[in-house]
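This is the structure I want to talk about, given as structure tokens.
Rest of the complex left out; these chains stay put.
First chain written, first letter: the chains are A and B, and each begins at residue 1.
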Amino acid sequence: MENLNLSQINWEALLIDAGLILLKLAAIYFAFLIVKSAGNKIIHKSFEGIGRKERISPGRSKTLQSLAKNIFSYVLIFIFAVTILQIFGIKATAILAGAGVIGLAVGFGAQGLVSDVVTGFFILLERQIDVGDYVTTGSYSGIVEQIGLKTTQIRGFDGTLHYIPNREITSLSNHSRGNMRALVDIGISYDDNIDEAITVLQETCDKIAEVNQAIVEGPNVIGVQTLGSSDVVLRIIAKTENMEQWAVERQLRKALKEALEANGIEIPFPHQVLIQKQAGSESAAG
Amino acid sequence: MENLNLSQINWEALLIDAGLILLKLAAIYFAFLIVKSAGNKIIHKSFEGIGRKERISPGRSKTLQSLAKNIFSYVLIFIFAVTILQIFGIKATAILAGAGVIGLAVGFGAQGLVSDVVTGFFILLERQIDVGDYVTTGSYSGIVEQIGLKTTQIRGFDGTLHYIPNREITSLSNHSRGNMRALVDIGISYDDNIDEAITVLQETCDKIAEVNQAIVEGPNVIGVQTLGSSDVVLRIIAKTENMEQWAVERQLRKALKEALEANGIEIPFPHQVLIQKQAGSESAAG
């Protein structure tokens, strides 16, 4: 930086240097592209082979494969970056070990990165999520698409792809780890007999349970959940196979509504008791 | 990193080395699998033996067993990782003691891990939770499935499995540490006599208390909780055996509603007093 005096610069030599550097950069870039595509194919093949032989679930296999590619791409990029820095005559080790303001700044920058990698490592080690799981973390919900060293990708049900740095995943809810509960609340009139309504609802539930293979347990009418302002709310719960809970709930809602209707039990609208007062009495308020 | 010049690499030797390393890796991986399954069986047997002899509650026994397996698996993975690093010629101690940017970064990463382990250690030491307890921590509720060194697993009532890093468990509410309260609020009409209603409700409560073994104390009508906008709200509370509170509440709601109905006491809908005004007077507003 001491010799930034513009007139002293040897422009020709500089242009030749720039040309050489560009050639080197191009060569390295193509090498990088070839190694990357070759590496990805090898990883893909290896996992196909392993997938067939050993007893690894398809979700786990996909997880490991996407992770392997992710690590491979980071290693490549790291080598790529170091090589380029060397072309410009900068030693990476010198930067990493460099003290002073720059070293400190890089250290702070690296902090987030390390946090991501450590958290990601334990998520994988404890098998908290696999590719294809339906998970919720923070305010993001969806199907896991990729678990990387630094970032986890979750596909929301509306099609959005959420990129979540692993360090942001503190607590994690996995909805694909066993049977799920279907829950339907249905309100009947205060005038109707509760026992009769329960009988009707339970019979319908039993019929559905016979037909629907996705139901593991129940559905059962468990009783009066709330004495609402206009209705007596009965709760029905069932245990279903994973991801089948919503379909079962929809089936239950339709069948139970039709069963109550068929048996003359009312699902009441909001009620209100009105008391008429003469406008004359109202003038007394003023 | 100084010799990354691509043309200098001896490709044959590299392939042979790679082959040897792969062989070693495979051997270590199988050893790891065998030791893991054997270890888990030994832990399981030991706890069965201890469970029979000593006076340890089943929940505590499960907790300790799941913890023992968890620690065992981490120790194995640590040995596994160190062995693999040695194959690649990297000394783990050198990394852990390594100063500079990497050491600092690892230190920051380890911070979260240590926080998890220390918190987990005190949760276990103070017996705050056991496997099978119904707990709430932060926004997560459910039955504890596993207490690990780093992560606690809670199964929500809808079937979701929550993975919570121990450091996220600051305050913890355990709903399985003694009898629980059942609470029912029931609104009667402003026209009805309060004393009469209390008598009817209390009689019903007493009948239920005789029949239901899960009720430890009460249920008792404790009085007028609120003078609502349309009803006089009476509160009934009872003490029940753990996890039986919801069933008792449901039973109470059904029985009390039927008792009031049988005695002609009204559970009122929302009320409103209407005052009719002529459209003529409304034109005066404009």
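List of remarks:
In this text, contacts are C-beta pairs under 8 Å (C-beta built on N, C-alpha and C of every residue); 3 or more make two chains touch, one makes a residue touch a chain.
Not measured: the values here are computed from a predicted model.
Counting every copy of the one repeated chain, the full complex in this structure comes to 7, with 2 of them shown.
Convention: only the chains that are shown with their structure count from here on.
When chain A is fitted to chain B on its Cα atoms, the angle of the rotation, on a 0 to 180 scale and to the nearest 5, is 50 degrees. With centres set at the average Cα position, the gap from chain A to chain B is 20 Å. The touching residues of chain B, when paired with chain A in their complex, are 1, 4, 6, 77, 100-102, 104-106, 108-110, 112-113, 138, 140, 148, 150-151, 155-165, 168, 186, 230, 247, 250-251, 253-254, 257-258, 267-278.
Those residues of chain A lying in contact with chain B across their complex are 31, 79, 82-83, 86, 92-93, 96-97, 103, 106-107, 110-111, 113-115, 117-119, 122, 125-126, 128, 136, 170-175, 177-181, 183, 190, 194, 222-227, 229-230, 232, 239, 242, 245, 271-279, 281-282.
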